[in-house]
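On to chain A.
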Amino acid sequence: MTDNPSYDLECLDVSKNFGSIRAVKDVSFDIPSGSFFSILGPSGCGKTTLMRMIAGFEDPSGGDIRIKGKSVLGTPPNKRNVKMVFQHLALFPMMNVYENIAYGLRCNGVGNAEIKRKVHDVLERIALPDVAEREIHQLSGGQKQRIAIARCMVLDPDVLLLDEPLGALDLKLREAMKIELKLLQHQFNTTFVYITHDQSEALVMSDNVAIMNQGEFEQIGTPQELYHHPSTAFVASFVGDSNRWSGVVKSSDSTGGKVETEQGLPMSFSSAGEKTMQEGSRVNIFVRPEFIRTVRAGGGDLQDAAGENRMDGIVDSLLFNGANSRVLVRTGSGELVESDVTLTGENDLKPGEDVHLVWSSKQSMCFADQGKA
Partner candidate 1 sequence: MHFKTTLAGLLAATMLAGAGSAQAETLRLLTWGSYAPDELIEKFEAEYPDIDVEVTFSNNEEMIAKLRATGGAGFDLAQPSHDRIYAAQLEYDIYKPLDLSKIDTSVMEAKLLDGVKENTTIEGEVYAVPHQWGTSGLMADKTKAPDLKSWADLCNPAYEGKTSMRLKRTILLGTAFSMGEDPFAAYSDLDKYQGILDKVAEKLIECKGNIKAYWKGGDDLSAMMLSGEIVGSETWDSTAYKLFDQNKNIVFVPPKEGALAWIDTFALPRKAKADDAAYKWINFVLRPENVTLMSASTGAIAAVKGGQDLLPEDKKAAVNAAFTAEDIDNLKFFANIPPGVEDMEGKTLEKIKAATGG
Partner candidate 2 sequence: MMQNKDIKRLSLYLLFAPFALWIILLVILPHIGMVVLSLKEKIAPRVYEYSFANYLEFLNEPIYWNTLLRTGSMSLLVTALALLIGFPIAYYIAKIAGPRSRGGLFLLCLIPLWVSDLIRAFGWILLLRETGVISNFLLWTGLIGEPVEFLYNDVAVIVGLTYTVILFMIVPLVSTLDGMDNAMIEAGYNLGGSGFTVLRRIIIPYAMPGIVAGCIVTFMLTAGSYLTPILLGGKNSSWFTEQIYNQFITRFNWEGGAAFGMLLLFFTSLVIWLGLKLSGQTLANTVAKS
């Protein structure tokens, strides 16, 4: 795979130490040409360091970075065909839009006529044909975003790195830009590597997502794989929302097993990845709110709610958020469980009602307790 040119970017056992701190630990991954790859992790997980190594602003302490199959170790940042959109965009305030985009071309010694053609071409492609002569401070947030991308794309990079570029935008614009970025990536058909701590940005836009934690990749996969089949407890808790229970395995086989939670409730799970959980070992169980059904106690539809797991509780409060509304249920043992509900406006659940919580063992994700948290 090392010589396979269909990978735009490959990292092999890349690590970075700052003194005694190991910021990035032996990270390996490769990104197929033309795909949208995200690195998702909490702040301080090492994702920015990793990106800075790819861009050439930091030298790795170990491992190799290859672009289009060629190692770029020792290549200075201005000689790498990896362009970067910075967190605060880093547009040059003393140049207008045209000069900002032309800057890279001029550095490459492109002729003036060619520069003019390319700049106008790229402005067309980002649907801002008329802003060439504007100053940077005259642009809106979304326009700046697109100019920052155009400034890189005009240079036909092998890989475009994006360092949380949506962080500074307001919510509405951020939502719009997510879609726009995805469309731009399609249009340019360039490999995007997107760094973020915002899981919804990563899940919405990416073909593949790497979850990074404490300098290591926990899991790489499509958004669906990560969501539905997390391979570690960290991924399960970091991607999407979950209810979590700790407990001890009572019985187990390759298809699943039974756990007794700390509150003394029995719970059944299906094994992730055909792995057998050791009986008597401590585990964490994660259940996503949308897989838990809440039904009124004594209501007729309990029969419809298929599932091996059942809990009783009282509605504590409703969290109305349109299609994403939730209910908080306080169980007999006192903890709060979140569950998605559809609120129609008629005959909805009300606080204080007795309810049953039901879910399938297939939706109970079980991970061995690592001893922490």
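Regarding candidate selection, all candidates are chains of the complex that A comes from, given by their letters.
Methods note: a contact is a pair of C-beta atoms (placed from the backbone, for glycine too) under 8 Å apart; a residue touches a chain by one contact, two chains touch by 3 or more; residues count from 1.
All values reported here derive from a predicted model rather than from experimental measurement.
Participant: Given that every candidate in 1 or 2 is part of this complex, which one actually touches chain A?
Facilitator: It is candidate 2 that touches chain A.
Participant: State the interface residues of chain A toward candidate 2 in the complex, per the touch definition above.
Facilitator: Residues in contact with candidate 2: 55-57, 76-79, 82-84, 86-88, 90, 92-95, 103-104, 107-108, 151-152, 155.
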